[in-house]
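The block underneath contains the structure these notes are about, expressed in structure tokens.
For this depiction, one protein chain was excluded, whereas all remaining protein chains were kept in their positions.
Here is subunit A:
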């Protein structure tokens, strides 16, 4: 389950529709049948066929008339509002699968902790059903936020992108001090923790950055594994669909050999490593 809203601004994010906490209109040109109903129906003249994202965002007041009348679903709402009860009803549909796979619910985002009060209620609901819970987080929150949810969490997939705070600040826009401190705190808690590192060419794919992350992970109590995730461009079209720029246009995904080398390096440091979580 993806929860909307994120305090970080990583340029490689593959879920740009989850960064903003509010619903957004996304345009998918492959589905458009050129019926032009959206132009006809929009009360604010906020539809422009010359725009790659189709919607003039500063004119649009999210009345959703265009989305409601777009029968081919080329225009869609990203983000729906729902109650804890409604969401648990949806999650319950797959309960039989959780039993077979020893699986459960993974809360991701955006940032799973962005709506932490809501998340807490969802987690309690999951636990009442006996489901396994996983939180995917970048950890940029006060310690109290983590403290609150830990009793209801089985596993953290904890993003650590960079140990050097200067570089972290420069690219992601915030300091990593709190992130690293929270990692230590979460690792020492009752929940399990796996470190996840997106490998971004030119940012953290060098030996030094990788080694530092591995060494940091080694020091975390009870942490047995790092999952490295190769940067990919699957999110690119979504940026355009939201009327946004894609800043990583010229960056290619790391090669398989490169990923294997990084994996080797991490394993040599004394901690297990997978590419993309594949054992």
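One rule holds in what follows: a residue touches a chain if its C-beta (ideal position, glycine included) is under 8 Å from a C-beta of that chain, and two chains touch if they have at least 3 such contacts; residues count from 1.
Heads up, the rule we're going with is that contacts and distances are computed from a predicted model.
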Which of "Peptide ABC transporter permease", "Cytochrome d ubiquinol oxidase subunit II", "Cobalamin-independent glycerol dehydratase large subunit" or "(2Fe-2S)-binding protein" matches, in UniProt, the chain that is not displayed: "Cobalamin-independent glycerol dehydratase large subunit"
Residue among A:35, A:128 or A:181 that touches the chain left out of view: A:35
Contact partner of the left-out chain, one of A:83, A:101 or A:129: A:101
Residue of A:73, A:143 or A:268 in touch with the missing chain, whole complex considered: A:73
Touching residues (missing chain, whole complex) on subunit A: 33, 35, 37, 71-73, 93-94, 96-97, 99-103, 276-279
